[in-house]
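These notes concern the structure reproduced below.
A single protein chain has been omitted; all remaining protein chains appear in their positions.
Entry: chain A
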Amino acid sequence: MLLQLNHIYKWVKQGGKRVFLLNDISLDVEEGEFISIMGPSGSGKSTLLNVIGMLDEFQEGEYIFDGEPVHSLKEKQRAKLYKEYIGFVFQAYHLIDELTVYENIETPLLYKNIKSSERKALVADMLDRFNIVGKKDLFPAQLSGGQQQLVGIARALIAKPKLILADEPTGNLNSKQGEEIMELFKELNTEGVTIIQATHSESNAAYGNRIIHLLDGSKQLQPQN
């Protein structure tokens, strides 16, 4: 088991009343799974991914990651966990505008204090793999959306995470580019990387081997599942 959510509640207070963003979410994820979280806009997909990615807090419930109880960990230890095991891919790419493609991909390695020669090799592999060697000295603004997202994924993968969290990775791309990204995820998954993606597109969700439906922060049981 890679991670386990038990009865997670997350709420915000509005006018003295609790507004639930996540309502009694339980979820087991095995290593090697490819999970799609589906739901309309505002249903809580991003919130759930952020909780799984330990970027966000929750008020009630248990979260166990790789045998570690996340809910009772200190902020620092949590940060260490996700640094080590989790890679993020965002809808808005979130590349650093002032860094070139090469430097963007290299950044996570810098924070892991990896030696320069090793860094070079790793980044070169990644550029090769995504066929963007020719673009390595360009800045994000000089790339198309699909290319930017490729760089985003390359960056998420470079530190060899166990889990990739992708929040609508194809949301800003046209359908052809989106398909390419999905194929890539599929390929990564077969190599053993666990992937959880949020999406509101049926066709993208179908790439996963399990689909979770969210509505207003609650898991929905779908007839076909």
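Keep this in mind: a residue touches a chain if its C-beta (ideal position, glycine included) is under 8 Å from a C-beta of that chain, and two chains touch if they have at least 3 such contacts; residues count from 1.
In this section, contacts and distances are computed from a predicted model.
Undergrad: Between "Fe-S cluster assembly protein SufD", "ABC transporter permease", "Iron-containing redox enzyme family protein" or "Protein-arginine kinase", choose the name on the UniProt record of the chain that's been left out.
TA: Checked against "Fe-S cluster assembly protein SufD", "ABC transporter permease", "Iron-containing redox enzyme family protein" or "Protein-arginine kinase": the hidden chain maps to "ABC transporter permease".
Undergrad: One chain isn't shown here. Among A:68, A:103 or A:216, which residue touches it?
TA: A:103
Undergrad: Which of A:52, A:159 or A:205 touches the chain that is not shown?
TA: A:159
Undergrad: Which listed residue, A:50, A:148, A:189 or A:204, touches the chain dropped from view?
TA: Checking the options A:50, A:148, A:189 or A:204, the one contacting the hidden chain is A:50.
Undergrad: Would you write out the residues of chain A that touch the absent chain, in ascending order?
TA: The missing chain touches chain A at positions 50, 53, 55-56, 79, 82-83, 88, 90, 94-99, 103, 106-108, 110-113, 155, 159.
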